[in-house]
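Only one protein chain is missing from this complex, and each of the others stays in its spot.
Read from first to last, the chains carry the letters A, B and C; within each, the first residue is number 1.
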């Protein structure tokens, strides 16, 4: 059960609501986000919600039987729109392309990439400064120092930044320079990190776990929301299966199913989803036509020299055609017949 | 190594070729299909193929290192076109919709479905008369008797028939009434069935195994081809993964990857690929934009009463919009920019 | 619902029972095996079985809600014992080792293997004469001719034969020379083959599908039983997962779970279950201690020269120690404390 509270609700009114739902055999969780205050009732007793609906201080009340409540479309039927400012929005009919290298490698690279993005009218740059790597002996990113240079160029160009955060201690240092915090697949159930990001007022893009279920992805998003942050993006990046012809198996089913279950935007990462350069485009277009709200794609000035993920990275030339096809497909999607 | 032979090659010339490749340390397999004769050399020694290329009776020779040779795009770079007659073709830029019930249930049903297909200009009807069912107590299809009625209506309407064959003994009885033999996912590695279908001169649609790899699918197609039948269609119908939000996980990656590896047409079965009615369309459109050559889709006049697979079956009303969107997406695909 | 019938039941009494259960809203299936006649009621209405239990001709009646009824332990709580004659039994406390090459390769090989088995007191020899192979260009077995030689040596030595059957047409030819028909993993849901084997009076060992569920394995066994053959063995041979350190992932959980769900014997194939020679023994011992009724293991006089599966095959020297440890572990299992 989700109870949306009036802005000016008094403490006494709150206690009264909590008492009523406790009496009904529900546990209550108080949630305060950048947009609204909520009381979440967790339980499964049969219950007439009208008795709560009429209480002073209650704006609206909804029954949500799903385990993940706040991220469900059952109570919030309108799509969430992530607004990054300067008219850069994702979700609710707003489509974006995010592109850039796997890892931020040098100032020179940032400069070249920003120029490439500007030329193609791309508003969001991706690039890792903290890199989760299987081997402790691999390149682990330029860190905060790299992020500051990243920011300098993007700020000047009016481009937004999405980059991965790996641990709560990094958040404060990164905060000023980041527009979207990315949670990687390996941290998809790092609950302390989710808690901490839930206390931020900047958007969080949450990747599906390496073999995460959709229900787990939504439960992880619920962590962020219930800690106070409503601005969440869900990212499909392929799952681990027995098939070894590609790095991961992009789960196209997840796109329309997540859009159906949740009001949150769904992002397509076909770079990781297939992991082979020449298939990045067809898989991305598939994700767009199936309902995705944005793509996030690895591009590099010289993919064969990339510090990481070169095999799945588009060159700038390839990317220019790719961007056009992605946008064209998004426009085409609007022309499909509806039931 | 694939050696294409001249039509009028003599037995002596053949022996000469075989001797030469055996001397080079290769095993030879003779393959004769409805279109051409071949000698397949299996081995991995280093070898100058020009010594064979100049022999009398040799039309062309190609090195193909892949385990599955005849189905590979490495030697036959042009797409295979399956021609069902009456200008109904699949592959090489020819797109088709195949639709119909999971199981053929009654004469009345066939009549209604044929009318629906005619109205929507669909040229191929699907419908099972031999049904593989997990439980021995479930409905197992109307058999050959059902197929004959199926044929009577389709013949009259100019509609082609695709239907599943489960064992070699059924082939002769079915032959006259079938335009495409379908091999189901559970029989994807039933090698005796593949051998027998390789000896037919009608097309075979081969479904990927329940957890079959792409290499296994191509190897199964190689069985059919090497037994003498070049007219093969590959069908992606979703794979078994840990995710339980849907019946199967449609492997969108497989579409462009199969098109890249093989010259055979690739068919999209999103009915089984996701298994939930309202997601059949977005997943199918994804498959079309990613390069598929046809869709095969379960439709039923009253899905909730279907003998099998009702939950993933479109009603005729839903299907009418679906067909339009599928065709529109295929047309749109041609307008994409190419590198 | 399973109704066991008296041996001397009259046709009238049968009709009477069928009528009663049809009236109660159940479909009836008549099953006649080498040991007993049954009526299987399929339905899910609430029902007082005593009304049937008292009818003339009824020996016993059991409610079995599981989809797979005849193979369930819910009605037949005693373990099935497979009796191959000459005091060679499997199940119900009788343990056997089955060993031999993957493929029967030559008369000489059979001779050597039989001597090796006799020396080690092994009573059942495995060896394929019909080989399912992914590639059509690979060795496909010596066929019936090979089986006859196989039989000649085993007969003389008093050793039983288990070998794979791939299609219904092979059954008649093989029947005389086979003690256990093996159904391979790729044919685990080849329902026509299961039907045909259900009409035999010789035991059938059914391998779990490459990514088959336990419920599917039991449903396939139900096919055989409901066609008239009660003598079925279930075989765990590893499943396909994402892990690539070994050929398959032996599913140890399946051993106690199958023993708990079904009265049928459970066989351990750790050769395929792990696919690497040096791990065949620890995985087999794990299967034995977890409750398996037999092991089936690939051994070869010179594994590095085996036509197939050499990497997972034990040499005869290795096998001698292996057999001792397998038997020792089976004896040890009897000494464990029980709740």
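Here is the rule we use: contacts are C-beta pairs under 8 Å (C-beta built on N, C-alpha and C of every residue); 3 or more make two chains touch, one makes a residue touch a chain.
Fair warning: this is a prediction, and the values are worked out from it, not measured in the lab.
J.: Checking the contacts here: which visible chains does the omitted one touch?
T.: Visible chains that the missing one touches: A, B, C.
J.: For the full complex, which residue in B:241, B:254 or B:308 touches the chain that was left out?
T.: B:241
J.: Kindly state which of the options C:56, C:158 or C:282 is in contact with the chain not pictured.
T.: Within the whole complex, the residue contacting the unshown chain is C:282.
J.: Which residues does chain C use to touch the chain missing from this display?
T.: 211, 213-215, 239, 241-246, 249-257, 260, 273-274, 276, 278-279, 282-283, 285-287, 289-291, 318, 321, 324-325, 328-329, 332, 335-339
J.: Provide the residue numbers of chain A that touch the chain removed from this figure.
T.: Here the touching residues of chain A are 27, 29, 40, 42, 67-68, 132-137, 166-169, 186-187, 189-193, 209-211, 215-216, 219, 222-223, 226-227, 240.
J.: List the residues of chain B that touch the chain left out of this view.
T.: 211, 240-242, 244
As a convention for this text, only the chains that are shown with their structure count from here on.
J.: Could you check if the interface between copies chain A and chain B is built from the same residues on both sides, meaning over half shared, or from different ones?
T.: same
J.: Where is the C-beta contact count highest, in terms of which two chains?
T.: Most contacting pair of chains: A-B.
J.: Taking mean CA positions as centres, which chain lies farthest from chain B?
T.: A
J.: By how many degrees does chain B turn when fitted onto chain C using C-alpha atoms, rounded in steps of 5?
T.: The two chains, chain B and chain C, differ by a rotation of 180 degrees.
J.: So, comparing each chain's Cα centre against the centre of all protein Cα atoms, which one is closest?
T.: Most central by this criterion: B.
J.: Distance-wise, how many Å sit between the C-alpha centres of chain A and chain C, to the nearest whole number?
T.: Computed value for the inter-centroid distance: 49 Å.
J.: I'd like the Å distance between the centres of chain B and chain C, where a centre is the mean of that chain's Cα atoms.
T.: Distance between chain centres: 33 Å.
J.: Which chain A residues reach two or more other chains?
T.: 211, 241-242, 244 - these are the residues of chain A that touch more than one other chain.
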